[in-house]
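Here the complex is missing one protein chain, while the rest keep their positions.
Letters A and B mark the chains in the order given here, with residues in each chain numbered from 1 onward.
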Amino acid sequence: MSTLTTWLRDPNPASRMQSRLGQSYLSWLRLRRNTLAMIGLGITLALVLMAVFAPYLAPHDPITQELSRRLLPPLTPGNILGTDDFGRDILSRIIWGSRITLYIVLLVILTAPVAGLLIGTIAGYFGGWVDTILMRITDIFLAFPKLILALALVAVLGPGMENAVLAIALTSWPPYARVARAETLTVRSSDYIAAVKLQGAGSARIIWGHIMPMCLPSVIIRVTLDMAGVILTAAGLGFLGLGVQPPLPEWGLMISAGRKFLFEQWWVATMPGLAIFIVSLGFNLLGDGLRDVLDPKSASK
Amino acid sequence: MTLLSVKNLRVTFDTEAGLVQAVRGVSFHLGRERLGIVGESGSGKTMTGRSVLRLIRPPGKIEADEMVFDGIDLMRASEPQMRALRGPRIAMVMQDPKYSLNPVMRVGAQLMEGLRQRDRVSKAEAHAKAIQALEAVQIRDPERVMEAYPHELSGGMGQRVMIAMMLIPNPDLLIADEPTSALDVTVQAEVLSILDNLVKTRGMGLIFISHDLRLVARFCDRVLVMYKGRIVEELAAKDLMNAKHPYTQGLLNCLPRIGGNREALPSLDRDASWAL
Partner (left out) sequence: MALIEIENLSVTFIANHREVRAVQDVSLSVEARESFGLVGESGSGKSTILRAICGLAPVTGGQIRIEGKPIPTPRGKGFARKVQMVFQDPYASLHPRHTIDRTLSEPLAIHGLKGTDQRIMQALTDVGLPTSFRFRYPHQLSGGQRQRVAIARALMLEPEILLLDEPTSALDASVQAETLNLLSRLRAERGLTFLMVSHDLAVIDHMCDRILVMQHGRAVEELSRDALASASMTTDYARSLFAASADRMLDG
């Protein structure tokens, strides 16, 4: 054992930081035992690396057209995954497109779960009419099919990447509110919440410091499992021409463009489709693994 | 006659923090008698009881030089063979009836389920046997209890139903893991006398697992005292007050007594050598 791992495994940590890192290290050890989760993590990391190093990884410019080399099949020298109808290298477009996918995913992660967590914990903690009002609003959002609601929002706001993200975020917070509320209801009546109430703590402190940490794991799990859905919705909006606009290399948009040649030049639509498939699978596998590690019921043992 | 013999039983858990040995070389044998296993939490008493039924989930692992029940080698028995043993031949009663009864099934249906499916008896006969079993655990209005859902029963009543359910197939060995700890003292006494009566009249073997030394001494023939996965002392229940091992003595002395003085209770100074 190296000095770092002994430090992490120290049963008597000397600071908050050390004890938190020690717990994270144990979670990591547990996650590492789950092969599928590690595959998921690998895919997710690959996506991140691909997005970061896109300029160095992509063999061609994703936007410059080269009409003499249009619709080349895969495994053509210089264009391993083939080219599209404007002669652009599909591999390069997928690599650059990972940036857009990741950007959308990150923006959604930073907005929807946060809003859902806040609304869910507040509704669950206060109960009564606060709960009724907040949850009925949630129900209204849940009553629309996600894509249709996103379509309506984009139609109002106008097409574009930012508006697509906004539309996705606005349609995806209600499930998080639900999850957070359910978790809050089980935590609310526990002795440790009673204890902190007895010490004179206010509602804000109880919700922020004591209830949210208990809801966070379920929400994080839900987020990773939903990421596939977010990517698909973004792709769907792109496919319908309401999200990212051409010539940007967004994966859904690429599938949409390839639809015209689906029977003769199948690779144009298939390759970005495969990319969406692999990344969605990666997030799902990771989410499943995280469920085992973060679930408060198993972590307490 | 030996009903169950266990030699050098070991239960280990492979966790992130390394190997954890919950039971470290426990040997005992049991006839048609009442054997108590006593220890504090973490002593491995529950694991010992569950090992006999091979009810330890992975990553837990059971090893033993020998574990024989009525001529059947429990270490070599296949999973279907074990399933045939659990229930009809070896039954187990757990601490809290709330978690052992199916909350969405009427008590009567749960009692009759085994009889109908395993023994293929008629509905009327199963009903009669279930009523009989409830009467055996001194439930006064068995018809009403048959129609009740588990949450409608009190703790003591639920535990009696559990015992009745375990006794329907007439097992040879009953493992009771803290069967009365969740009950009030007055109810506890009743449940114990029911158990006692059943063991005597049916000639069952009983393994009674508890943290309460005095309770076990009053109720069992022989007592095994466990500490950190090992048996530190084995003695006849009537000799408990003359226990030799300092751990057993410590456990007896640290309890407050009604009418005792108000001085600090003697604490148990754990000697590292006990765990060796």
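Points worth noting:
The rule is simple: a residue touches a chain if its C-beta (ideal position, glycine included) is under 8 Å from a C-beta of that chain, and two chains touch if they have at least 3 such contacts.
For clarity, every value in this text was computed on a predicted model and none was experimentally measured.
Here one chain is not drawn; of A:11, A:77, A:128 or A:158, the residue touching it is A:11.
Residues 40-42, 155, 184-189, 211-215, 218, 241, 250-251, 254-260, 262, 264-268 are the ones on subunit B that touch the missing chain. Although one chain is not shown, part of subunit A still touches it, namely residues 11-16, 18-19, 23, 190-192, 194-202, 205, 209-210, 213-214, 296, 299-301.
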